[in-house]
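Encoded as structure tokens, the structure appears first; notes follow it.
Apart from one protein chain that is not included, each protein chain of the complex appears where it belongs.
This part shows subunit A:
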Amino acid sequence: AAEAAMGGSASVLPREALDEYQELTFLSKQEILLAYKRFSELLPKEERENACSTRVPKSRILTLPELRANPFQHRICHVFSTSDDGDDSMSFEDFLDMLSAFSDSATSDIKSHYAFRIFDFDDDGTLDRKDLEKLVNCLTGQGEESRLSSTEMEQLIQNILEESDIDKDGTINISEFQHVVSRSPDF
């Protein structure tokens, strides 16, 4: 049934665009068509014809089930959006970029690069103590009782910096991050 539906929408996505996207991302043809279908469902009916060039506002993107439960939803939208207005709206190509970075066939280089940007809450190019603190709070969940106590947070951040900060400047830059993540079996 999914294939039949995708067959219907394939007539809307031109073939050269499909080939081009296959080359520029890590997604397979089926995945790109599925992504197109999901993306056009986010748009109101009138705008579905030129889904390739419309931008979807952030609030609609966050209704996707995969992002709804994700604590990094806002950062993900911010990192992958190429919108000039700063409103974090995403076009179809941004959407594909996001899926490509998260797909199984993406290289770990790409994944670690985007992960660094997602974790860099203040966008300054390094992960400092404040970024790490926000990161841990995102992981343990929203709400007061789910946060670590300040001593535990201190101990944890100290341990993280000990493990990954090679040049001991108190922050983690992208090379240090990629280095520590390359040895991380769960990444």
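Heads up, the rule we're going with is that a contact is a pair of C-beta atoms (placed from the backbone, for glycine too) under 8 Å apart; a residue touches a chain by one contact, two chains touch by 3 or more; residues count from 1.
Here is the rule we use: contacts and distances are computed from a predicted model.
Per UniProt, the protein behind the absent chain is "Transmembrane channel-like protein"; the candidates were "Transmembrane channel-like protein", "Two-component response regulator", "Cell cycle control protein 50A" or "Large ribosomal subunit protein mL40". Listed for subunit A, the residues touching the missing chain in the whole complex are 20-26, 28-30, 65-66, 68-72, 79-84, 86, 93-94, 96-97, 100, 102, 107, 109-110, 113-115, 117, 119-120, 123-126, 128-129, 132, 135-136, 139-141, 146, 148, 152, 155-156, 159-160, 162-164, 166-171, 177, 180-181, 183-187.
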